[in-house]
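Missing here is one protein chain; the remaining ones are kept as they sit in the complex.
Naming follows writing order (A, B and C), and every chain is counted from residue 1.
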Amino acid sequence: MNALTVHAPVLLVAVPLLGAFATPLIGKLGRRTRDLFVGLIVAVTAALAGLLAANFFASGAAPSVYVLGGRAFNMPLPSGMMVPIRILFEVDGMSAFMTLITALVTLAGAYFSFSYWKERSGGSMYYSLLLLLTAGIFGMELTGDMFNFFVFLEITSIAACGLIGFRVWLRKSQEAGFKVMTLYTLSGLFVLLAIALLYGQHGALNIGFLASQIGSIGASLVDKIALGLLLTGLAMKAGAVPLHMWAPDAYGEAPAPMSAVLVANSQASLYALFRVLFTLFGVGATLSANGWILIVFAMLTIFVGVTMALVQSDIKRLIAYGAVSQIGYMLLGVGVGLVRRASLLAGGAALADKADALDYGFVAMQGGIFHMLNDAACIGLLFLTTGAVIRASGTRDLNKMGGLAHRMKWTTIFFIIGAFALAGIPPFNGFASKFLIYEASFKLSPFLSVIAILSSIMLLAVFVKAFQGAFLGSKTGLSDAGEAPFGMLLPMAVLALVVIAFGLFPGFFVDTIVTPAARALWLGPSEYIGAVLGGG
Amino acid sequence: MNQQGMSVIVRTVTRFVYGLVLVFGFYVIMHGHLTPGGGFQGGAVVASAFALLLVAFGAAGVKGRLDKHLLQTLEEIGALAFLGLAFAGVGTVFFYNLLANSGSLFGASVALGPNAGVLNTGGLVPLMNWAVGLKVMTGIACIVIVMLVGARKEETE
Amino acid sequence: MSVGNFPFVIAALLVAFGLYALLFKRNLIKMVIGISLVETGVNLFLVMVGYRSGGAAPIYTYATAGERMVLPTPQALTLTSIVIGLATTALLLSFAVFVHRHYGTLDVRKIKELRG
Partner (left out) sequence: MGGINSGFGAWNPIAWTLLFLGILIIGFFVRSIGRKDYKRGTDQTQPFLSGNPEPEAAEALHVRGENLYWGMVHGLSGYYQRVRAWHTGILNDYVAWFIGALGLVFVILFWIG
């Protein structure tokens, strides 16, 4: 291992943070220099994420730790200590997988912004907040320490709300900023309360150590209270119905490229939820109730999200409700996996064998986790095309748009690709992951997959409405807006290519990156604990 | 709050207290690795001195003394200095304390257990305290100024 | 000096008052105060988790040998939480200023253009 791979986990947080603080200074040198600098930082971050994930998945996917401030990066327990006291970063299959998603979305969002914000002033703070948000999301995904996780959670909250309310001259964006910040802060405080309860119970903050404590002595009453607080707080930040009220405001009022990054932020909270359920409480409190809570959230999210999307007249809010409904599919896949895993554990079955035999619980988790990646690409593509559409037509009201397909041929094609993929039309990538979720949840209860399939069909109807409203219709009354500039088309094209590649070769991606990620959750915390405490 | 600030009594007391508050703030930053407090606390104390000036003399009274752009630049420099110090240890591990027990600047070794507290200890920690202190004092001052200017626009509209 | 469970009761009360303000107060500024109250309650709880009866501040400078000390970690966590709380409060108040500038009111029941 060379030095860069060793330090990759911490550099993923430190490099965007460095960029976030340096951007306002570089911004004084002019817009072009600043854009070059931000582009460089984002590209380096994405390359680091790629390096981390490639190295991780190629080398057998064993969890590794990085201890901050210690004498060596892989020494969590120096000189015979029993409890890891230093803050450490831990990379396992799921976190490496999540860094790929974040890198993809931030890369597209940042490069799209360069032409999206060209005419506007105050861009330096915008890029500063974007890089801060990136650093926070990477931190949430990589940290192996509960309190450090809370700090990164709050960093993402502040940066995200700064971006939502960045355009202070828009009244709705200020309303959205206040509402979202209040709810983010409230959920963050309940997460902190849970962390305080866990610290009081076990006297440590390291996730691996806490997991081994809960696994060996079982979950006490205090642990269960902490579990409930974490579950609800993180479900709020992920945007599960009935805690989704902030999500359409946030995605709808943020600048278009940032809506895509905000979805990655919600997915990071979802990742944290899975980490809590599978690693922290993976042995001691694996109740099937946990899984059923997720499934109830999932069903409500899928159905309410898609039906509310159907009646929106604001194109951005329509896509935003679509994004809310997709969170439900991920919750459904992993929830089914959690229910099945609990019953297998109760029956004393070997989880590794069940994973190799493609048990339906494991397949559901593969589907749910694969859908995170697919959703990030599709919804990112849709938000970017929406940004181009709004910029060209000067309005967000579907009742006032029309005929844009005459002028914006490439944008139209990208919108169709994104909409088909998200609605689960073969051969795009959304179908591949939804196929796994449908088949696996059917085994648990046919009712679940019926609702999921019906909602997916309704989602297609939603996108037909958006497509018909914005792109179809006559040329007359159309402003002289032309095609989006090349700087906007390129990120869209990259995301569209990703969508098509995932759609045409799902087997390759499922085998190389999704299965290790799903196994890291499915097999429970023993490997994760082993990387910190040794032996396992 | 009018343009001239508050009454003569408040302004006179502020003139006396201002310097003391600044000195106390810098003391808290400087002794952050030995006594309660540190970069954030000291920075907040220093920023409260700026806030005191703003309240007592009004926005017009401090115009030219506190430049928002200068404060912002200093804030970025403080943050970058902190990150740079963290990067300094990357030869071993990120955040590794290079200077502790090295014998050079802030490198005196510390006796285990209760001691009298030597200022020349802590390695990178005092330097990081200074960086954080710079960031916090300028950052909070910036927030206060922006909020005051925001409120002022409200009145004129 | 033993303090018993009294601080935990205070922490719970602070959280409850904060939630009351968030649930029933209409003024945006009062809602921000509610958030601050919840935060104070959680911080108090965090400090109390690390408290040992009769413990001194966990600082070795001029400490008496063999003295009982409270746990330092929760205090560091609380400090971090306070710093974060400062940032969130500042951001929330700035949003309140801009909301008032656009809507001309701070009544949360009148600020509902984003609904449905």
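The rule we apply is simple: a residue touches a chain if its C-beta (ideal position, glycine included) is under 8 Å from a C-beta of that chain, and two chains touch if they have at least 3 such contacts.
Since the structure is predicted, the reported quantities are computational estimates derived from the model, not experimental observations.
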{"item": "Which displayed chains the hidden chain touches across the whole complex", "value": "A, C"}
{"item": "Contact residue for the chain not shown (choose from A:30, A:78 or A:427)", "value": "A:427"}
{"item": "Sole residue of A:166, A:190, A:209 or A:274 that reaches the chain not shown, by the stated touch rule", "value": "A:190"}
{"item": "Residue of A:29, A:311 or A:454 touching the missing chain in the full complex", "value": "A:311"}
{"item": "Which residue of A:29, A:464 or A:497 touches the chain not shown here", "value": "A:464"}
{"item": "Which of A:61, A:231 or A:388 contacts the chain that the document leaves out", "value": "A:231"}
{"item": "Residue touching the undisplayed chain, where the options are C:19, C:33 or C:71", "value": "C:19"}
{"item": "Residues belonging to chain C that touch the chain removed from view", "value": "19, 22-26, 31, 108-109, 111-116"}
{"item": "Interface with the undisplayed chain - residues on chain A", "value": "178-179, 182-183, 186-187, 190, 224-225, 227-229, 231-232, 235-236, 242-243, 245-246, 287-290, 292-293, 304, 307-308, 310-311, 313, 315, 357-360, 363, 367, 397-399, 401-403, 426-427, 431-432, 435-436, 439-440, 461, 464-466, 468-470, 472-477, 503-508, 510"}
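Here is the rule we go by: only the chains that are shown with their structure count from here on.
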{"item": "Pair joined by the larger number of C-beta contacts - A-C, A-B", "value": "A-C"}
{"item": "Cα-centroid distance, chain B relative to chain C, in whole angstrom", "value": "23"}
{"item": "Length of the line joining the C-alpha centres of chain A and chain C, rounded to whole Å", "value": "28"}
{"item": "Where chain A and chain B are represented by their mean Cα positions, the distance between them in whole Å", "value": "36"}
{"item": "Shared-contact residues (touching 2 or more other chains) in chain C", "value": "98"}
{"item": "In the complex with chain B, residue positions of chain C that touch it", "value": "57, 59-65, 67, 79, 83, 86, 90, 93-94, 97-98, 100-101"}
{"item": "Footprint of chain A on chain C - complex, ascending", "value": "15, 22, 28, 31, 35, 38-39, 42, 45-46, 49-50, 73-74, 77, 80-81, 84, 87-88, 91-92, 95-96, 98-99, 102-103, 111, 113-114, 116"}
{"item": "Parts of chain B lying in touch with chain A, wherever the complex brings them together", "value": "72-73, 76-77, 79-80, 83, 86-87, 89-90, 92-97"}
